[in-house]
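Quick one: this structure, given as C-alpha cells, is what I'll be asking you about.
Here the complex is missing one protein chain, while the rest keep their positions.
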Amino acid sequence: MSTALSAFVSIAFHGLAYAMVLYLISVGLSVTMGLMGFVNLAHGVFAAAGGYVMTRLMAGYGVPFPLAVAAAFIAAAAGGVVLERLLYRRLYGADDLAQVLMSVGLIFMSVATAKYLWGPLAQPMTPPSYLSGQVDLGFRSFPTYRSFLIVAGAVLVTLLWLGLERTRFGARVRAAVDNRRMAQSVGINTAGLFTATFALGSGLAGLGGALGAEILAIDPGYGLEHLVYFLIVVAVGGLGSIKGPFFAALLLGVADTGFKYLLPEFGAFFIYALTLAILLWRPQGLFGRA
Amino acid sequence: MSAALETKGLCKSFGALTVANGIDFRLERGARHALIGPNGAGKTTFVNLVTGALSPSAGRILLGDSDVTLLPQAQRVKRGLARTFQINTLFRGLSVLENVCLAIGERLDVAGDMHRPAGSNRTLMDEAYDALETLGLADDALRPVRELAYGRQRLVELAVSLALKPKVLLLDEPAAGVPSPESSVIIDIIESLPADIALLIIEHDMDLVFRLAKRITVLVQGEILVEGTPQEIAADPRVREVYLGEGAHR
Partner (left out) sequence: MTAALDASPPAAAVNALARRHRLRPLEALPWLAATAAFFVFPDYLPLGAQILINILFALSVDLILGYAGIATLGQAAFFGAGAYTAGLLAAHGWGEPISGLVIAGLVAGIIGLLSGAVILRTRSLTLLMLTLMIAVMLQEAANKAGSITGGADGLQGMSVWQVLGLFRFDLFGRTAYLYCLALLFLGWLAARQLVHSPFGRSLTGIRENEARMHAIGSPVFRRRLVIYAISAVMAGVAGALLAQTTQFVALEVLSFERSGSVLIMLIIGGVGRLYGAFIGVPLYMIAQDRFAQADPVYWDFWIGLLLIIVVLFARTGVLGLFEQLLRRWSPRR
C-alpha cells in the first residue's frame, strides 16, 4: 500500500473508532438538551463514571470484560436516575446560566471524588486477550480492539436508532422533543419520560466511556478535558437530534485524527475554527431545527 | 398623496403554511381603521410583518413615501411606526415610570448616552410622569410592572407606545380582557389621540370597533375578504357568514 493511501486508511480507521466513542457518549447529551432544554456540562462525568466502573472491576476484581462493560452502563444509568431526581429536575426551565453553573458544580465534585477515591493518574485499561493484538484483513492489519470498537459501535447505534424509531418509548421521546407541551397534553408522562431518557443518555455515556477507555483515558479530569468535544458534537449535530450528532461525531473524529496526524503543530485549532464557522452558518446545527 | 402605511402583495409562509397571502392594504393619514377577522386569520402576523418583527416571503411595505421592507424593526420605529402587543410586553422588573422613560429616551435619541447619570434628565422624566398622569398610572409610578394588575399593565403597554409619539400606531387588541375602569381609560385615550396619527386597531369587540373605526378591513385566513365603512361591513353577508361559524362574537 502506498504511504499516502495507508495514511488515509489509518486516519479513517482511527477517526471512525474515535467517532463511535464520541457519538455514544454525546447522543445522550443531545437528547437531554433537546428534550429537557437542559445545558448539562457535566454529561462527560457519566462517561468517566462508566470508565471507572469498568476499569476498577476488571483490574481490581478480575471481572470479565463483557460484564464490566454492562456494569458500566448500569452504574452510569443508575447515577443518572439519582441525579436527575435529586438535582436536575429542580432546574428545568431555569435560565441557561443556572443550569451551566449547577453542572459545573457537579463536575468539580466529581473530579474531587475521583481523585480522592482512585488517585490523580489515568486508569490503565487492558483489553481482554481475545480483543488484543492485531487483526489481519489481507491488505493491512488493524488493532483488534479498535476494530471491535467500530463494530460494537455500529451495532449499538443501529439498536439505538431502531429502538427510538420502532418502540413506543422512542415515539414518546421524539414527540416530547418535538413539542413538550403538546406531548404533555396528550397524556405522555413527561416527568417519568425525562428520568428514563436521562438514564438512557447517561447509561450510553457510561458505555461509551467504558468502551472508549482505550482512546480517551479515564482520569479524574475526564469530564472537563473532553467537554468541549462533546459539546461540539452536539452543537454541530443539532440539539435534540439523534442522527445529527452521529455525522458530527464522524466529522469531528476523522478531522481531529487527521489534523493531529498531518498538522500536529496546529493541534485542535482548525477543529475549533471549523466549529465556529459551522455554528455561524447554521446556529441550530447541521441537523437541528431552526 | 401617499398613505401613512401601505402594503403591496404582502405574503408570508412557514413551509407549507401560508399565513399572509398577497395582502394589499392602505392606511390613510389620520385614519381610524380597524382590522377584524376570526381567530387565526393572521391579524397579529400582519402587524408583525408590518412592524418588522417578522420578515415577509414576498411583497413590499411602505411607510409614508419610503419602502421599509428591508428595514429592521427598530429603524421603522424611528420613522414613526409604533405598536402595542396583544400580550403585555413590558420590562416587568422595572418601574412603570422607567418603562415609559426608556421609550422616551429612545425617541429623543439619548438612550445610548454614557456620559450622564440616568436620573439627570428632568425634562424626560417629567414628560414620562405627565404621560402616567394622563393614564391614571401616577400612583403606581415607582412600582415594578410585574406587581400591577393585568388591566393596569395594559395601560402601561399603551403608555410606552404612545411615548414614542408615533405617526402610525398599531394597537393589537388593546382592551382585550381588561376590566372596567381601565378599559374605559383605554377607549378614552384612543378617542382623544391627535387627528394626524394614523391608527389601526385589531379588535374582536364589535362595539368598540363600530365606535372607534371609520374604516374596517376584514382578514380571513391571511387574505383580505372585504374592506369598507362600518355600515358596509355590517351589512355584508360574507362577513356575517365568516363570524356565524364562530358563534357569538361579543
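In order of appearance the chains are A and B, and numbering begins at 1 in each one.
Going forward, a contact is a pair of C-beta atoms (placed from the backbone, for glycine too) under 8 Å apart; a residue touches a chain by one contact, two chains touch by 3 or more.
Because the structure is predicted, anything quoted here is derived from the model rather than measured.
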Option from B:D24, B:E133, B:E147 or B:D207 whose C-beta touches the chain left out: B:E133
Absent-chain contact - pick from B:G15, B:G93 or B:G177: B:G93
Omitted-chain contact residue, chosen from A:L24, A:L239 or A:L286: A:L239
Of B:F25, B:F85 or B:Y243, the residue in touch with the unshown chain: B:F85
Residue ranges of chain B at the interface with the undisplayed chain: 51, 53, 72-75, 77-78, 82-83, 85, 89-95, 97-98, 101-103, 105-107, 110-122, 125-126, 129, 133, 138-139, 141-142, 160-161, 164
In chain A, positions touching the absent partner: 33, 39, 87, 90-91, 95-98, 100-102, 104-113, 115-116, 224, 227-228, 231, 235, 239, 265-269, 272-273, 275-276, 279-280, 283-284
